[in-house]
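One protein chain omitted, others in place.
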Amino acid sequence: MQELIVRAKELLASGQVARVLGWKKGEHSYDPEVAFFNDAESLQDFVYDGFCGANLSKYMIEASKLEGKTLVFLKPCDSYSFVQLMKEHRVDREKAYIIGVGCWGKLDVRKLGAEGILDVEIAGDVLKVSSLYGDSEVAYKDAMLERCHVCKGKEHKVFDETLLESADTVDLDRFAEVERIEAMSPEEKFAYFQSELSKCIRCNACRNVCPACSCRKCVFDSTAFNSEQKANTTSFEEKMFHIIRAFHVAGRCTDCGECSRVCPQGIPLHLFNRKFIKDINRLYGEYQAGADLEEKAPLTSFQTDDAEPGADRR
Amino acid sequence: MRRIGVFVCHCGSNIAATVDVKKVVEMALLEQGVVHAEDYPYMCSEAGQSRIAEAIREKQLEGIVVCSCSPRMHEATFRKCAERNGLNPYLVEIANIREHCSWIHKDMQEATEKAVILMRAAVAKVHLNAPLLAGESAVTKRALVIGGGIAGIQTALDIADAGYHVDIVEKEPSIGGRMSQLDKTFPTLDCSACILTPKMVEAASHENITIHTWSEVEKVSGFVGNFTVDIRKKARYVNMDKCTGCGICQEKCPSKKPLNEFNRGLNNRSAIYTPFAQAIPNVPVIDASACIKLNTGKCGICEKFCQAGAIDYKQQDEIITEQYGAIVVATGFDTIKLDKYGEYAYNESKDVITSLELERIMNAAGPTKGHLERLSDGKAPKEIVFIQCVGSRCSDDRGKPYCSKICCMYTAKHAMLIRDKYPDTNVTVFYIDVRTPGKNFDEFYRRAVEDYGVNYVKGQVGKVAPQPDGSLLVHGVDLLENKQILKKADMVVLATAIEPNPDVRKIATMLTASIDTNNFLTEAHPKLRPVESPTAGVFLSGVCQGPKDIPETVAQAGAAAVKVIGLLAKDKLKTNPCTAKADELRCNGCSQCANVCPYGAISYETKQVNDHGIREERRIAVVNSALCQGCGACTVTCPSGAMDLQGFSNRQIIAEVDAICR
Partner (left out) sequence: MPVTENWKPTIVAFCCNWCSYAGADLAGSSRLAYPADVKIIKVPCSCRVNPMFILRAFEKGADGVILCGCHPGDCHYSTGNYYARRRMTLLFSMLDYLGVEDGRTRVEWVSAAEGVKFSETMNSFVEKVRALGPNVRLGDLRCKN
């Protein structure tokens, strides 16, 4: 972590970058937040550890409008999102100085197995958790975010320089959960999603964090479709919102998993996106959004002999 | 709230017999904003339209719903009616209660309920219709004709005579097409070359016609009135300006192996060749695959003998780009391949030939100098069998489902000509039906039977078996006598089905013109717009649209020319206002819409916007409404709903959905 701060100070001092986009200590050791640092002094609050899961690429949309370059730290998976945003002309590559930072898996606070957590000490492979109700330990691997168990790889898709080594964290099949649901009966599927989506409180955290959900004005907030919706009224249709949100990001979602990470209700929202990714891979060939700046996206291209809708279920 | 008028048409009894029109009127008056509703026996009539006019004036209507026949029938009528009476034509919606309701439902209550729902959907939509103004675009006063057969030549001549410039693009070295390969024409038996050649000469010498032979259309962009076309002028290796057409090069060329395409491959030609004596232009081309000089670097005999110095082995393909206001497709036909018809022994015996090959054999310039002889041994055939419908009217996938239309008549012609010139040769025709609708056609056929003694047998041929003695044993049936026939023949002629030129698929794709399952180009309307393609500015001439004979082809060629002239005579064209439009405050500038636009109509501009007080520069999609054809592909790729389609907006369609489902 110190080398990131040192390098950031150098770049600020040389005038190569006007500011730094990174993570800042939060109230507790396990809740760092995204922050801009405008000078060397403010960097004393900079932090980079297992709790820095936040994908910074989306913040570069606004940072691209600012004067001068912004130094941004991107983990390997974040770099896919950045490339996808470049592809959509939403970020300006020239306005970014990208340090690709290594990653060894990020942590999910919900998996620490404790309530009322006061502090978490990362001691190598073990996390020492102290809470209002006592102390406990949990293996680092067991507390990793789901997305890290199915990590896309250690390679940065875009960077100016890289710092810190990444570690392999993959030990699960990315599509196993989708397949488990696909194998259910329609009644079971419906019951599963009904119970999951019923938790939705329409806080919009998934939408706000998603690098693909970067519309200047979301359809669900505008009058374009006569579909504007508000929270806490009976008219909010969770299914409509989540299906359409997944459809809008289909072929653009890099599977960064931020939606599920930030959902305060713990809804596995990535299962919508991953279903589309699985279908796209199966029907139209392997495609990873954000892996390639030039590659044609699956929903804005076609083959004349594509599968017919519903063909494989008849 | 808009003031809406609803007009319910009885269409005589077409609608009123199944839909309770009074009930529809009654229900319409309960809809929000509907201030007027009435029914009338024929809304499209003069009297019906004047009722609409009166209601617009007296009730100050701001939107109209006509519950009537399909919008494909009378939408234009009612829009014009609205326009004449001061209402924007795009504030008219049609509820299709005839084709989609009264004609398919029998129960009155059920049909009436559905008609009411369709009316409600139209009312809901028209509340959100925006008054649209058709734009204007200029017209390039020049036409392109693709194909230089009789269809293309006639179309070009008619357009050129009206004073507009026409370019003909022909892929062969000469214009003339299939007609130039024919010997005589039915039902008058005049020589094909004698009537075609003057037209070819006229086209070549016409001041308004430019002919590009040995050329192909490479790329088409643009839209009605403003097409941009790339034409590939293939390397001819002969300088058109210098060549005098003396023919010595062809005589001296040592490469004589290539099959003569003009004679249907029945004999050979030289590597440098003009396809036939009356070719226009009378300038040969070098067949690069057969030329010794081009392949090995040695030879150069033609260059040596050419006194005009016209040979140029270094010539390259050249792409020229031209602008046109209209395009006529006249790509013609070919006969089908007979590989799937093994029973006729076409690939086994030289004496089993197609009718088009017979045309070449009968022709004085053909491979046998016009003598009717067997290609196997040069002997005069004494027994000839004609087999009809080879690959036509076929129910399996070996042939074509349609009737090729010309075969009955040309077979009667062949039979008659043979009996006339070689009275000791017997001619038998196996047929399914003899179809002779056409002026003087049936008389012609009867003459073949009655005056020339041609033996017509109703029945099909199951097999043609080549015999060791060189003859052909034809196994047929006589359906009228109900008996098997075994007939020994010296020659068998197959009336082979015709199919559109295979290149037409590529051309149709470039033109975005639609094509049917048989590769014939589709008309805008099979009865009422037979020479127009559904793609504006693209017209159809000749067999590319469907099988037809020469007089029909010439008639259609003239009709296509009239449509082109009508188009080119306009200075400005009205453009469809139902185009896409981007809302600059909602647009992300992400380029997804441009990726799916088939017309390249979407571009991006960096623009200063004021988004509720936030002033910033943004990348914004801009639609070129002259290029946009209004498909709506862009609207669905746009996640923010910034891209919308005028006339079919998101809110309009949602309103229809809501009205139907409520």
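Think of it as A and B in the order they're written, each chain with its own count starting at 1.
Going forward, contacts are C-beta pairs under 8 Å (C-beta built on N, C-alpha and C of every residue); 3 or more make two chains touch, one makes a residue touch a chain.
Everything numeric in this text was worked out from a predicted model, so none of it was measured.
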In the whole complex, of B:Pro41, B:Gly247 or B:Pro534, the residue touching the missing chain would be B:Pro534
Option touching the unshown chain, where A:Asp119, A:Glu182 or A:Glu228 are the choices:
A:Glu182
Give the residue, chosen from B:Glu62, B:Glu113, B:Glu216 or B:Asp490, that touches the chain omitted from the document.
B:Glu113
Among listed residues A:Leu74, A:Val129, A:Cys200 or A:Leu269, the absent chain is touched only by A:Cys200
Which positions on chain A touch the chain that was left off?
178, 181-182, 184, 186-195, 197-198, 200, 219, 225, 227, 234, 236-240, 243-244, 246-247, 250, 272, 275-276, 279-280, 283-284, 298-300, 302-304, 306-311, 313-314
Please identify, in ascending order, the residues of chain B that touch the omitted chain?
70-72, 96, 98-101, 103-107, 110-111, 113-114, 117-118, 121, 509, 512, 514-516, 534-535, 578, 596, 598, 629-633, 635-637, 645, 648, 650, 653-654, 656-658, 660-662
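Please note the rule applied: only the chains that are shown with their structure count from here on.
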Please compute the C-alpha centroid of chain A, do the same for chain B, then give the distance between them in whole Å.
53
The chain B residues in contact with chain A across the complex are 583, 585-592, 595-596, 604, 611, 616, 619, 637, 639-642, 644, 650-651, 654-655
Taking the touch rule as given, give the residues of chain A at its contact with chain B in the complex, in rising order.
65, 87-90, 214-219, 222-227, 248-249, 296-297, 299-301
